[in-house]
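One protein chain omitted, others in place.
Which chain is which? They are A and B, in the order written, and residues in each are numbered from 1.
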Amino acid sequence: MVGEHSVMPVTVPRLDKAELPTLERFREVNATFPKTAEVLAHKRQGGKVFGWLCTYVPEEIIHAAGALPVRITGYSQETELEDGNAYLYINNCSFSRSCLQMGLRGEYDFLDGVVAGSTCDGARRLFDLWHYYIKTPFHHVLTVPRKYTEKAHALYYQQVVQFKQHLEEFLGIQITDDELRHSIEVYNESRALLRSLYELRKQDTPPITGAETMEVLDASFRMPKELFNQWLNDLLDELEAQDRAHKARARLMVVGSVMNNPEFIRSIEAQGGLVVTDELCTSTRYWSDPVVLDGDKSPLEAISRRYLNNFPCARMVPSDGRFGRILELARDYRVDGVVSQIIRYCVTYAHDLPLLRDKLKAQGIPMLALDVEYGTSGSGQIQTRVQAFLEMLEARKKG
Amino acid sequence: MIVAGIDIGSRASKAVVMDDGTIISSVICDTGPESVKTSQMTMAKALEGTGLSLDDVQYVVATGYGRVLVPFASENISEISCHARGITWYFPSVRTILDMGGQDCKAINCDGDGRVINFIMNDKCAGGTGRFLEMIAEVLNIPLAEIGDAALNSSQPIPFNTICAVFAKSEAIGYLRRGVSKNDILAGLNEAIATRCLNLLKRVSIEKDFTITGGIAKNKGMVAKLREKVGLEPLLCEDPQIVGALGAALFARDRCRGIGTKDESRIHYGYSDGTGNYFITIDTGQCDGCGRCVPVCPSGIFEVAAGGDGQPKARVKDEARKKLALLCPGFYACNRCLEANCQRVCPKDAISHTW
Partner (left out) sequence: MTTSEKPGGKISAIVRACRLISRMNQANPEVPKSDALYYQMLANYYTRLLNAREEGKFIAAHTVFFPSEILYAMDIVPMHTETTTWMMALFLGEQAEILAAGAELGLAPEICSPHRGLAGAFALGALPRPDVMLWSNLICDNTAKSGELIMELNDCPGFFLDHPFQRSEAEEKYLISELEDMISFLEEKSGQKMDWDKLSEIVAGMDRQMELFREIGELRKAVPSPFHIRGFLQLLTTDYLCPGQPEATEYLQALRDELAEMVRQGKGAVSPERFRLMTLFVPPMYLMGFLEKMSQEYGAVSVVEPLFTRWAEGRLDPSKPLASVAKKASLIPERRSMYGPLGEEALKDITTCAEQYRVDGAVYWAFMGCRHTCATIRLFKDILNEIDVPMLVIDCDIVDPTINPQEEIREKLEQFFELLEDR
């Protein structure tokens, strides 16, 4: 019998053919994360590495301080979380439990600091327990308002300034505006390159699958941005040189909470649904908006504005901001259906689900709601639902 | 034109054989531990006495949780689509289906052509499924077939706090010890399960006509309770348990008539168990039959043979399909030890493993 709670076997990314050698390099980064060759090299040269916990942490500041920012994520597949459960209890999302367990087991022992935002209950408690039980040398949490008002921007800016000062104190350095401007450039380039990659997915037969895209995205926050940009450029060249075309039974968009396991998307795509875009905090929500440097705004102000205004997480009020952008993506990428994947106990997203379902329905876009555990590669039950959903979408198309 | 549908459920396996517009045979068998064997046995039983052999069947569609393990199936379609399709054979007016199967429960909305419009599956728990009722029947020591009537004879249903399979079992044992009548316990459980089903149905939409399919639809006590809760008279077909297999057979007939396309060109070989899915998938749309996978496999599980369209395609040998777990170490392990393996040598990227 296919057990719902069965632990999936280790699934490694398929080794691709020589056609996309760069994808292979991204996979290598993901396979060795957190202790990737790049992270270890950076440490060997005496560099500092800071882990960040949420997309509301301004990465550019860490980068401008000459340190390497990496995103803290959990195990790449569904895993027994004994330690995570013992400390965070079983009702915090499996993402936070998975991250904490990796931390407790020393997988992140190379970190010089951990930076979080007050973004959701899971993230803030993960940070609290990290502080008490893992004791990384530097800890910082930013108050992140839930609104977009000018006052909220002012408060968040003050928080960003404080974070910068705290970091400067810890490292004994000064972060200059020029350094910040340079970091913004590097990060904006990365965002622009990812946008080019996503543009390819708008085609009728995209050259890259959703699972492959997820592999690129995973690597994007696990390695130096400069190197990532170089590789992504290479990958875009390779994609252009190749004649790849993925046909789809249905064009899908994946929405919802955090996800890092490309196998989950691969299991959807193995059934013929092609994931052409997504709204996940590990994908579009992470990279989509650039920092806009204009006129008299200081680089720090520009960063602060971008991070609070970025493609919103479900935590922000009003939710219409998030819904509007989902509908926009659905239209731009011509999706036939939306797959919502919400990690159990990710209640911010769970609360939005009934409202989002109605909004999509009004646009004639069906939604399949899946509740999953972080790291899942898709159980038998999930596969049945995905298959039925694809059959339903096909039947609709045929009218 | 002979076609067949086979539904490998978690508790029972069903097969329907059709000749154009007539059902010429239908069977229900227990699902054994090995799905492949179960599917062969079920099909053999369905063909018994028809004078037909498997070779006479032009197209087989498999459904149910074991649908990917039916070696002789031409295609597999989810049980959700098959139940919607199958029910229209009996009642084209049905818009709402409650399928109560062995290990899960589904609420489906469909249109007059049997197309799924919306569906929802219960998740995370076995409470209220066929397996659950079996367990309760065992605890109460009543044959499964009789629990429906027994519940109908209840004078005072016992209110159950939970239908969590674990808690309800201990609650039932507790009542039994205290001398509560079995009929009342069953009626109480039915009440709790029906409430849960109602909540599931409300999450799609409850429209006339309403039907119940799956094994539990044969349980009169449960049907009575559902009628009361839902407030609609369910249309009950002759054998609600074969609706999935019938839907599969109807899809098979469609395919033979050229209706609908078999977009799915990926063929899965393997099995799944409590620890996960172990499948090798060959994308026959991509495979050009070059045969490079054949010599590299340490266990020699591949061969190249003519596919459905007459073109050469790689496939897993018949004799290897049944013991794939023993023969294939999985890509992860294989790739560590061997320079060349099926996935790496395939120039078309047509072979993949789930483990």
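Convention: a contact is a pair of C-beta atoms (placed from the backbone, for glycine too) under 8 Å apart; a residue touches a chain by one contact, two chains touch by 3 or more.
All of these numbers come straight from a predicted model, not from anything done at the bench.
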Given that one chain is not shown, which residue among B:11, B:45, B:203 or B:218 touches it?
B:203
Only one of A:25, A:124, A:246 or A:325 touches the unshown chain, namely A:124
Contact partner of the left-out chain, one of A:40, A:200, A:293 or A:353
A:353
For the chain not shown, which residue from A:141, A:175 or A:248 touches it across the whole complex?
A:141
List the residues of subunit B that touch the chain left out of this view.
161-162, 164, 167, 170-171, 174, 195, 198-199, 202-203
Note that subunit A touches the chain not displayed via residues 86-89, 91-93, 118, 120-122, 124-125, 127-129, 131-132, 141, 143-147, 149, 151-152, 154-155, 158, 314-315, 317-319, 342, 344-348, 350-355, 357, 369, 371
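Heads up, the rule we're going with is that only the chains that are shown with their structure count from here on.
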So, what's the distance in Å between the C-alpha centres of subunit B and subunit A?
35
For the subunit A and subunit B complex, residues of the former touching the latter
1-4, 6-12, 14-17, 249, 267, 270-272, 366, 371, 377, 379-381, 383-385, 387-388, 391-392, 394-396, 398
Which of the residues in subunit B end up touching subunit A in this complex?
10, 65, 77-81, 103-104, 115-119, 121, 123-124, 260, 263-264, 266, 272-278, 281, 330-332, 335, 343-344, 347, 349, 352-355
